[in-house]
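The complex appears here minus one protein chain, its other protein chains still in place.
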Amino acid sequence: MLKQIRVHGRGGQGAVTSCELLAIAAFKDGKYSQSFPFFGVARRGAPVMAFTRIDDKFIRLREQVTKPDYVMVLDPTLIDVIDVHEGITDTGIIIVNTSKSPSELNIKTKAKVVTVDITKISLEIIGAPFVNTPMLGAFAKVIGEVSLKSIILAIEEKMPEKIAKKNIDAVKKVFEVTKL
Amino acid sequence: MLKQIRVHGRGGQGAVTSCELLAIAAFKDGKYSQSFPFFGVARRGAPVMAFTRIDDKFIRLREQVTKPDYVMVLDPTLIDVIDVHEGITDTGIIIVNTSKSPSELNIKTKAKVVTVDITKISLEIIGAPFVNTPMLGAFAKVIGEVSLKSIILAIEEKMPEKIAKKNIDAVKKVFEVTKL
Amino acid sequence: MTIEKHSPGGIIKDVGSTTSNKTGSWRTFRPVVDTDKCTGCGTCERFCPDGSIVIDKKKRKAEVDYDYCKGCMICAEVCPVKCIKKEIEQK
Amino acid sequence: MTIEKHSPGGIIKDVGSTTSNKTGSWRTFRPVVDTDKCTGCGTCERFCPDGSIVIDKKKRKAEVDYDYCKGCMICAEVCPVKCIKKEIEQK
Amino acid sequence: MKKDDLIAPGHRTCAGCGPAIATRMMLRATGKNVVLCHATGCMEVTTTQYPTTAWKVPWIHVLFENANSVASGVREALDAQGKEDVHVIAFGGDGGMADIGLRAMSGLFERGHNILVVIYDNEAYMNTGIQRSGSTPWQAATTTTPAGKVSKGKEQWKKDMIAIAVAHHVPYAATASIAFPFDLEKKIKKALSIKGPKFIQIHTPCPVGWYYSSEKTVEVAKLAVDSKMWALYEVENGVKKLTYKPKETPVADYMKLQKRFRHLSEEDIKEYQKRVDENFDKMFDGRQ
Amino acid sequence: MKKDDLIAPGHRTCAGCGPAIATRMMLRATGKNVVLCHATGCMEVTTTQYPTTAWKVPWIHVLFENANSVASGVREALDAQGKEDVHVIAFGGDGGMADIGLRAMSGLFERGHNILVVIYDNEAYMNTGIQRSGSTPWQAATTTTPAGKVSKGKEQWKKDMIAIAVAHHVPYAATASIAFPFDLEKKIKKALSIKGPKFIQIHTPCPVGWYYSSEKTVEVAKLAVDSKMWALYEVENGVKKLTYKPKETPVADYMKLQKRFRHLSEEDIKEYQKRVDENFDKMFDGRQ
Amino acid sequence: MCRSMSCKMHKKRNRTKIILKIRDKMVKKNMQILEGSRAAAEAVVLCKPALTVAYPITPQTHIVEDIAKFIADGKLTAKHIEVESEFSAMSAAVGGSAAGSRVFTATSSQGLALMNEVLFAASGMRLPIVMQVVNRALSAPINIWNDWQDSISARDSGWLQLYCETAQEVVDTTIQAYKIAEDNNILLPIMVCMDGFFITHTLEPVELPEQKNVDKFLPKYKPTHVFLDPEKPMTQGPFAFPKPYMEMRKQLSDAVDNSDKMIKKVHDEYAKTFGRKYGNGLIDEYKNKDKKTAIITMGSLAGTVREAVDAKDDISLVRIRSYRPFPKKELRKALKNADTVIILEKNIALGTGAGALYDEVRSTFYDEDGKKKILGVVCGIGGSEVTVEDVKDIAEISKKKKNGDIWWLMK
Partner (left out) sequence: MCRSMSCKMHKKRNRTKIILKIRDKMVKKNMQILEGSRAAAEAVVLCKPALTVAYPITPQTHIVEDIAKFIADGKLTAKHIEVESEFSAMSAAVGGSAAGSRVFTATSSQGLALMNEVLFAASGMRLPIVMQVVNRALSAPINIWNDWQDSISARDSGWLQLYCETAQEVVDTTIQAYKIAEDNNILLPIMVCMDGFFITHTLEPVELPEQKNVDKFLPKYKPTHVFLDPEKPMTQGPFAFPKPYMEMRKQLSDAVDNSDKMIKKVHDEYAKTFGRKYGNGLIDEYKNKDKKTAIITMGSLAGTVREAVDAKDDISLVRIRSYRPFPKKELRKALKNADTVIILEKNIALGTGAGALYDEVRSTFYDEDGKKKILGVVCGIGGSEVTVEDVKDIAEISKKKKNGDIWWLMK
């Protein structure tokens, strides 16, 4: 069945890469997938979005995702700036990179909100606050549409070895610590 | 009735001006007229043509003159190069600037051929071999579609005074000496 | 569906109207002026790409306009007395 | 009405084919070389815009190709021994 | 909020944008009595997203390559209306002005319109994502001159626009840098005081395209000047004059801040230093 | 009929055409191993009227303004085919090359293609009937810069294309004249021996556009050089060198042959002489 | 045709003839024989643009040379820019118009093709620029003669396009064009199209309206819309997101479509003031009552068709004067009774098998009752002549053709 994912980040934070890796991983899981950025003109620092669709058959839809099943938020400061939950299905899940707990976040939605402090993990393992890839560990854990194995494969395929390794470690760690 | 005139010359010899003056003169005579060059790309020295049409009503035709009633040839050397009589009506008239007599010219046509040594007159009166305007004197004389008076008016209108004067003198002289 | 009536050719008469776009939200770092140290020299003001610093003429102190400051931290770098601190933006 | 079949894009394979266009007919003046005086120096050949002078290598004399000579009379002007005469073209 | 700036905040340039700094400085020098004709590029796209605009001076953008000819039309129209006192500036990036817009600029110079041409030079096509321009320095990596197995970044030396302007015998041409605001503003003012076509090229580092972190913009700009990668000078009626004597810091200091040069080896940089020195010496061979 | 010329007679240039002389001289120097990329203009229109062509070397015309970029494509394609030895020449009039074609030429120079750019300079748009070009000399009358009640011919000085080429730091740039065939051919050969972009501008009087009688073409060309209206020099790697020392004949001698200058008074010509002298001195200020 | 001198029809015709002759005389008084280009340039002088911009190209050159001369002689007081390319010509025109001046430019063929990108910008920016377009074929191969490919291929650009039959119409249309373009409900650029050589290089009788009457008809330009002015700063030419972009395109599209009314209105007004009219301003019919075969064409070719119509009882002419906006409504009305419609056009919409008008005309009649035979003839390409005989032949040939047939007039 068609699943739609939206990722919020800031220009330069790699939201597009999150979505791309997710699409590649889903494909490796034997599904069809698609990924694209919000077609904007945002400069570094400005809020941006990217999307992934996953389905059993070739995806012909090309409209923006307005009713996501899942949302990932790479930067918690965005929550005050935009409605990250906009259009999400009631049964949806929102994963936020933050040290806060879901209840501390002011997200008005019936969807489930999950938080995990990915920045901390990234700083520890990667040595820099690159959260876009590690975030996928949380996705694999709480949403499961895409397997951890495939995510790791996708990362290996797309990144230079050294960087891949650190990112995979971070993904694994995030997978480990994230809980519904 | 529609009358069509073709003038042959060489690039730089002013065939276009002949036709223009003729059209202006005819208009002054109370007729409608039109004049245009052969739409070519000829460089100085190359054979060129220009046309005039004269009629009682506004001329809507814009095709080239292929069946002229009258032809004027500014440069006798052209006769060996092109068929100056091409398409001329059997009752037509061809005026050639040359010192030769019509019979000496090798023009195969039923039309009447008239010759007059305009170059000589021009050299005498204008002081240069400008024959395009003086040629109109011959036209007025043997063809008469356009009055000498109007030709003179047209020249006065279009040329700086000094040059006009000499040209008018030449036109008159040519008018005088030309005969059918 | 109603079409908004735009001025022909899309002319914008409301000049300087990007102020409706609060780029302060882009900030990940926050420049904080230590007003004690600040000499009001205006260097930071001069170099700020976003026109987000005003020198209070009376107090002779720099003031950051957080509505627009994008947190590039150029001001901190250029301040001759190094009185602008880089903080992580918290909201 | 039959349409001629042109090579696609109007490519001309027959190079140098303007020779079919005898520009000699444009001439009002005719350069005539005084072969007695001509030294065969080749100056006229060099400056002729129309490549209408050949220096006969054996005779060491300039020869005008009247098929193409347009009668500009540059050759006459540049000839160091002034051995080219300007005549009025008569046909 | 700043009230006296002629460009409002809220525009969408990246944090730390060099061209944005240049624009503010330029407008400080021009005052209000000016019409700006702007080429497509970063500064244009980020400042006017309908229905908002950052500009407080009359401003027009038509296309990428024609700011100079639009300015020519504006200039003559204003003159026809008796508004000779209004300044007209053709403004754009290195791509829009020095590459695709060069014919139009040359035409403007040749015709001698009373226009100031200003290039903000961030040394690549930034608006479209960091592609090479003629103004990109030798061996800098861009997305279209990537450092790869068989290549080392851009193969050609930076296009010498000031020389090209001078070759048009404009009465005034100058370089400037955002790191030297007084010099910059003085040059703009001086240019505007001269009648005829004049030219100023401002070096404006771009954190995103040159890959350095945003707070370094002014430092990078200053190092460019001090390392002689970018000389500050002016040419008035053909007479060249350095307006700042560089400190001659090694180009390596400048380069190491920016990832666009990181593929260069020590060896490469040594060679680079040599060429920069030679180039500078040739430009200012005692005939300032 | 001449068999060894690489341009055949029978083409349709006017009698006494300067550009036609330049073309013959140029081809004598290039030899057969060349591809010519020609801009629209007199020499193009008169030499190729389908189905005939005067050319005996591979020759292409595309448009008016793009001979330089067509040449860029031809060059790289030939190189890709391993034909590095074939010369590529971008050829055209002052209008097609120095005005409307300038962006393309600048691009060619900047990218550094191994191409020789040759302008035949007849100082106006002749093919369309003698309109002003950037290359038209100061105060010359053309149909678009007529001498009239409120005007005295072209207002601007002649565009300095060699300076513009040199500003692009091409390895070789030179001027030439049809009155100096050996100098001309030597420069073409020299240029072709150098790898990279090079530039030659040939002064080619036009009897029709300059209004003098056809046999004077070479004389007019020579007077231009001797009166310093057109200096013969070359710039190799930035070093300027006069290749012919002008006789310093008065510009009046040059001008009086041509009707395009006939509206100028004695006074005007005196002023003209002054500017020409100054200009020459500035160009060759002992640093040849 | 009736030859009897007592025939009523005949008498009426004769009377009309006489009346026409008298009117003719009166009209002729103010006429002069002018080259089409000169007439075009004189019209520009009458319109008093503050800025003229040009780049030469055959066969437009005489127009801009004349203008340069007029300015040099002080006959026209305008700033004049001799640009270095047509791209800059149109760009400078855009700049001048945006700065609040009345501007003029002219081009042809390659020049128009080169301006292409700027054309779209000019209309998108809603600038009332008037440009005389001298129609000429497009390269390659290079050819300097007349066909309509240049302006036809710019038909999407948002410029109004009016095609003229005579030098006189060029004069009248140029003056009308400014009035149409500058109307605050229109604010669109206009091309005044004329056939290269056939119009530009032909001397024919033209009446130039008097300056004072033109001044009344087309007052001094005082834009009431916003323009570049330091007193009232504004931003022009912004970046637009999908929603406002599409809305502005819709506004533009509506402005172009609805300009037909203004074209007619200005045309009528002009007719009242100056006594000359061209059909209803959008289309121009000739002997088009009860004729079963109608010929649609544009430009100076219409003159040739008129001759053929006079010579042949069974055909009529419907000349399209306003090609953009395309006069679908008018065509439907004018061709209600036609059985056969022949489209004579000097352009090719490559890849559709026909000229551009062909599909547009056929679409126009798609949902009309009753089937017409609509035929397309591609003719006059690259300066090929179309003679009166040709037109008569085409009319004959059309009888044997079946609906939809297209052929080329090749000679």
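Labels A, B, C, D, E, F and G are assigned to the chains in the order they are written; within every chain, residues are numbered from 1.
What we mean here is this: a contact is a pair of C-beta atoms (placed from the backbone, for glycine too) under 8 Å apart; a residue touches a chain by one contact, two chains touch by 3 or more.
Remember, it's a predicted structure, so these values are computed and weren't measured experimentally.
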For the chain not depicted, the shown chains it touches: A, C, D, E, F, G
Among G:145, G:163, G:178 or G:227, the residue in touch with the chain that has been omitted: G:145
Given E:63, E:176, E:206 or E:276, the one touching the chain that is not displayed: E:63
Which residue of E:144, E:249 or E:273 touches the chain not shown here: E:144
On subunit A, residues whose C-beta touches the chain left out of the figure: 19-20, 23-24, 27, 30, 32-37, 39, 41, 58-64
Where the unshown chain meets subunit E, residue by residue: 40, 45, 50, 61-65, 99-100, 102, 125, 127-129, 131-132, 134, 143-151
Missing-chain contacts mapped onto subunit G: 110, 113-114, 116-117, 120-121, 123-125, 137-143, 145, 149, 152-153, 155-158, 160-161, 237-250, 252-253, 256-257, 323-326, 328, 347-353, 356, 358-360, 362-363, 365-367, 371, 374, 378, 381-385, 403-404, 408, 410-411
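Convention: only the chains that are shown with their structure count from here on.
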Where subunit C and subunit D overlap in contact partners, by chain label: G
Minimal step count in the chain contact network, subunit B to subunit G: 1
Longest centre-to-centre distance from subunit G, chain (CA-based): A
Subunit B-subunit E separation of Cα centroids, rounded to whole Å: 63
Sites on subunit C at which at least two other chains make contact: 6, 10, 12, 15, 23, 26-27, 70-71
For subunit F, residues that touch 2 or more chains besides their own: 12-15, 17, 45, 49-50, 99-100, 102, 134, 207, 214
Listing of all chain pairs that touch each other, if any do: A-C, A-E, B-D, B-F, B-G, C-E, C-G, D-F, D-G, E-F, E-G, F-G
